[in-house]
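Just dropping this structure here.
Selected chains from the complex are presented in situ; the others are not included.
Per-chain residue numbering starts at 1, and chain names A and B are given in the order in which the chains are listed.
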């Protein structure tokens, strides 16, 4: 989702991103520079798609440690001060160290699964819609879904290109997650 | 709810409002000027009570289209840039076209239904409390509710004038929606 949202923001933006079950463990804290934007977060895969898709890119390890580093909230204690200095273009010397690349890399750049269920029950997948034929059919459990451009022209359940360019499954005036029995992690298959 | 909330904001405020099941369909994007405030949104009824209640009022059709107009997120692509130029008092020529009135008009200005259930289970109705007698009784399902001024002096379930002037149903230190079995859309009847 981060890789799909980031291009909506201006060049030069700094992102602080944390999903961090391993906080306080051994994984590095890193900075990834990709596509003219800068990302601060844990080296646990969260920034890896951004890295893998970028042509011009750099990676750094955060060498700095704050005076108080709790074991459970590096977002506040470690990542936020680094992101603030990056956004202000004033990173003190020694805070960042060279690093070849993130250590966690991902096999697939387009994750064929439900990655997010929104408030209305629409189910976002990790599949980019660009280049996907509008004739493609989506297999979700025992259902086959076809493309619709808008909710207005849609059959009961359908797929469409959402506002950040990803394939999303919805039910017009209904709750797709409930109607189709979907949840985050559910596999999706595409044909056509 | 929008019509009840808007007067809390200063004259000259610009509102961007979107509830838009018809996004990407044929309904117009409009600007309504009413009561010294400006509202940007779809012509699907969302701005209609504001229009219907206002004396000094104007309506415009948004003629401008952005370079990228997704089929599912006009809030970001279309309405937001227009609202920004209105708030900055710098709408480029040609962005707005004359329009006589919103096309969707509503029969009732005070909707005698639950229109919102808040986090605590209190149920807001579309009925303005101003001018309603404090002796009025509210019929909700098989229950009859009486007025109370505050939660402190209230019986188990009661109605009161909420902070934006609407009739609201609550249960002191309880969840009215759960206790009374209410949900958005539930009809309310007033006597007295």
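As a convention for this text, a contact is a pair of C-beta atoms (placed from the backbone, for glycine too) under 8 Å apart; a residue touches a chain by one contact, two chains touch by 3 or more.
Keep in mind that what you see is a predicted model, and the values were worked out from it rather than measured.
**Q** For a quick check: 2 copies are placed, so what copy number does the complete complex reach in this file?
**A** 3
Just so it is clear, only the chains that are shown with their structure count from here on.
**Q** Measuring from the mean C-alpha position of chain A to the mean C-alpha position of chain B, what distance in angstrom results?
**A** Averaging C-alpha atoms per chain gives centres 34 Å apart.
**Q** Under the touch definition given earlier, write down the residues of chain A that touch chain B in their complex.
**A** Spelled out, the residues of chain A in touch with chain B are 149-153, 160-163, 172-173.
**Q** Using the touch definition up top, name the residues of chain B that touch chain A in the complex.
**A** 21-26, 70-73, 76-77
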